[in-house]
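Heads up, one of the protein chains got dropped from this complex, but the rest are sitting where they should.
Chain lettering (A and B) follows the sequence in which the chains are written, and residue indices restart at 1 in each chain.
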Amino acid sequence: MSKILPLTGDHAASESMRQINPDVVAAYPITPATEIVMSFSQIVANGLADTEMVPVESEHSAMSACVGASASGVRTMTATSSQGLALMWEVLYIAAGMRLPIIMHCVNRALSAPINIHGDHSDGMGARDTGWIQIYCENAQEVYEMGIFAVRVAEHKDIMLPVMVNQDGFITSHAIEGVKMFEDADVKKFVGEYVPNMPLLDVKNPVTFGPIDLQDYYFEHKFQQAQAMRDSKKRIVELFAEFNKFSGKKYELVEQYKMEDAEIAILALSSTCGTTRVVVNELREKGIKAGMIKIRVFRPFPMDEVAAACKNLKALAVLDRADTCSGEGGAVFGDVCTAIYNLNEKKVPAINYVYGLGGRDIDEAQIKNIFNELVDIAKTGQVKTVLNYSGVRI
Amino acid sequence: MELKNSKDLPIGGKILQAGNAQEYTTGEWRNEKPVLDKSKCINCLFCWIYCPDSSVYVEEGKVTGFDYDHCKGCGICAYMCPKKCIAMQKEEK
Partner (left out) sequence: MKKQITEIRFHGRGGQGAKTAADLLAQTALEAGKHIQSFPEYGPERAGAPMRSYVRISDEVIDLHCGVSNPDIVAVIDPTLLSINPPVTEGVGKEGILLVNTNEKPEDIRKKLNFKDGTVYTVDATKIAYEETGLPLPNTAMLGAIIKATGIITIDHLKDQLTKKLGKKLSPEKMAGNIKAITKAYDTAVKG
């Protein structure tokens, strides 16, 4: 019988790490990811995992230690947030470029300045082009399951890319929810033994890692890396099927809620999707054909799946919990528009809402307002303003 | 040299052949080459110690010559030699 434990998002992450029992964890605590590092340290200290825990002096060192450990050929994990992720920056690219299957729990938090410890997607969205696979989780249960799933994705021989499992700071990381646990032995079986391919410490077959790569070969290696990201989409779908057999849980790159006949829809990531689902239900009771699209895997970007989900809509709102400060809208909006513009014959009128920065709550009322706007657009076909903000005093 | 396509390369920029720098004949870069006057050499091995390209041949504790495939002609051996028995000669190409 599987147990249901009261766990915060952070503890759901560290419980998944306990069951995975990685060889090396190098991490530096930072709010709101501190409790992942803290509780996993306790797990190791109590002998419940035989992980080599590397306490480091900064996140730059944490990711550097992860690169070293992973290159040596062992299963490697870490956790961070916000400024910590920002400090890892250059090493994130190195981890991806060296094709090291490191798994990171990233607890999404606002970036300074002004200083703020609460949840938004500024950190994760900033790292969207680092070459890491990005999975965004709605609740603690998903954090737990995706944390386990990520191991298989990262270490798949045709993928070999680092994976970032994202959850919303405080909203998910510090809220206790019931999390249905798998048996330790089942998780062990599902993740399997990591068999590295051409690791650094195989002294009988010496290899060179990280050599200089100039005009003659750098481009080929980057193309190869980008192609691995493109190809990973298909592999992730296959792995979802395998995870389904293991857990009974059905996961997709893009989750659609009441989209079969939806005329208007909100597309979002992470915990906001849950609240949106509640509002969709309310609107459906009133006969409004509303739906919700949730992007679970943001990198690789599920272009075809997003376009297909939006195909029959009359109006779409894309929610971004981070501002690109590009003068235009959010990152998710840009990618979604690229998908719709390139792949759909009918152009759905789409608007962007930037919301929830610095942990500003997004409640049902805000989501209802956005749906009301969509009802108008669906009726008239007219978009008043493409870029909008929800919940800010302008 | 024929360049490989991305599909034919090991992932992550790894080099799978150990010591393949040997195939790279940096000796072609040289303008001047070191020449040893064995009669003056006391086999102190300073040249061997200082050579940045491991291009001084030593057998049984004695300097026997230079690896001209890899010596870049930097001249540090000649500079450091206490007996000044290494001369840098202009490379004839």
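Definition applied: a residue touches a chain if its C-beta (ideal position, glycine included) is under 8 Å from a C-beta of that chain, and two chains touch if they have at least 3 such contacts.
On a predicted model such as this, the values are computed, not experimentally measured, just so you know.
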Which chains here touch the chain that is missing from view?
A
Who touches the missing chain here, A:S247, A:S271 or A:N352?
A:S271
Identified contact with the non-displayed chain, of A:M38, A:V56, A:V74 or A:I117
A:I117
Among A:E59, A:D123 or A:E138, which one is in touch with the chain left out?
A:E138
Residues of subunit A in contact with the chain not shown
4, 6, 117-118, 138-139, 168, 170-172, 174-178, 271-272, 274-275, 277-278, 281-282, 361-364
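FYI, only the chains that are shown with their structure count from here on.
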Averaging over Cα atoms per chain, report the distance between subunit A and subunit B in Å.
51
Give every residue of subunit B touching subunit A within the complex, in rising order.
3-7, 9-16, 18
Subunit A residues within the subunit B interface of the complex:
97-100, 160, 198, 205-211, 213, 216-217, 220-221, 223-225, 227-228
